[in-house]
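The structure appears below as structure tokens.
A single protein chain has been removed from this complex, and every other one stays in its place.
Moving on to subunit A:
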Amino acid sequence: MLVGYLPAGFPTVDGGIAAIRAMVEAGVDVVEVGFPYSDPVMDGPVIQRAAEAALAGGVRAADVLRTVEAVADAGASILVMSYWNPIERYGVAAFARDLAAAGGAGLITPDLIPDEADEWIAASDEHGLDRVFLVAPSSTDERVRMTTAACRGFVYASSVMGVTGARDQTSSAAPVLVDRVRRLSADPALPVAVGLGVRDGAQAAEVASFADGVIVGSALVGCLLGAPDLDAGLSALRTLTADLAGGVTRTSS
């Protein structure tokens, strides 16, 4: 399973929609639509730059939902990834309702732990939405159990201690964490997706050899950031996505 992240509204709302569609056509199975936020403490420099540009361009909550709606039929599962305050501000129940109505599959919450998520758990149950919480190498066994029990769809293993896009080549933390999650999760069928700063097909294949899902963000966003225009960005995005998807398929088959 290849999971690709792109922020809504970057480079424009329509450009972002085109980028997500290109990414899905080139082989992404799950899309994380980023909700650009003013204070993204989990994100590295690449995603920060794109989110800042989207905000400077005036992206709003309605644009995030419009993006979801516009790509819902593209052939992938569409989730929103958002820091908690924009959801809190929109209204948790209202956001769940509108996300479901737009055809979204669920929400990934990097700074919401299940301990604080009563309202979101109730709202996601009511609207049949997936809820993806994070586990980390520092999570205790008890927290891995509790967090996986609260997840639906998949669990996000942030296997490098650090922000998005960081990669430690020698890290052995990822396979160890995935193994712990599988051992501790009450639901053995819950897929484990790993975010590890994957940049190409070879690295995707390596991660796919031990995890159910490979999450790629910064490298994909970088295709758009580094391109002279949208067409060139989409082209780079298609090439990279195909390479990543090839890596994932190679290992999975």
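Everything below uses one rule, namely that a residue touches a chain if its C-beta (ideal position, glycine included) is under 8 Å from a C-beta of that chain, and two chains touch if they have at least 3 such contacts; residues count from 1.
Going forward, contacts and distances are computed from a predicted model.
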From the names "Fe-S metabolism protein SufE", "Ring-1,2-phenylacetyl-CoA epoxidase subunit PaaA", "Spermidine/putrescine import ATP-binding protein PotA" or "Tryptophan synthase beta chain", which one matches the UniProt record for the unseen chain? "Tryptophan synthase beta chain"
Based on the whole complex, identify which of A:Val41, A:Ala122 or A:Ala232 touches the chain you can't see. A:Val41
Which of A:Glu25, A:Glu52, A:Glu69 or A:Asp243 touches the chain that is not shown? A:Glu52
Out of A:Ala53, A:Leu79 or A:Val135, which is the one that touches the chain we can't see? A:Val135
Take the complete complex as the reference. Which residues in subunit A touch the chain that isn't displayed? 37-42, 44-45, 48, 52, 55, 60-61, 84-90, 110-113, 115-116, 133-140, 143, 147, 158, 161-163, 166
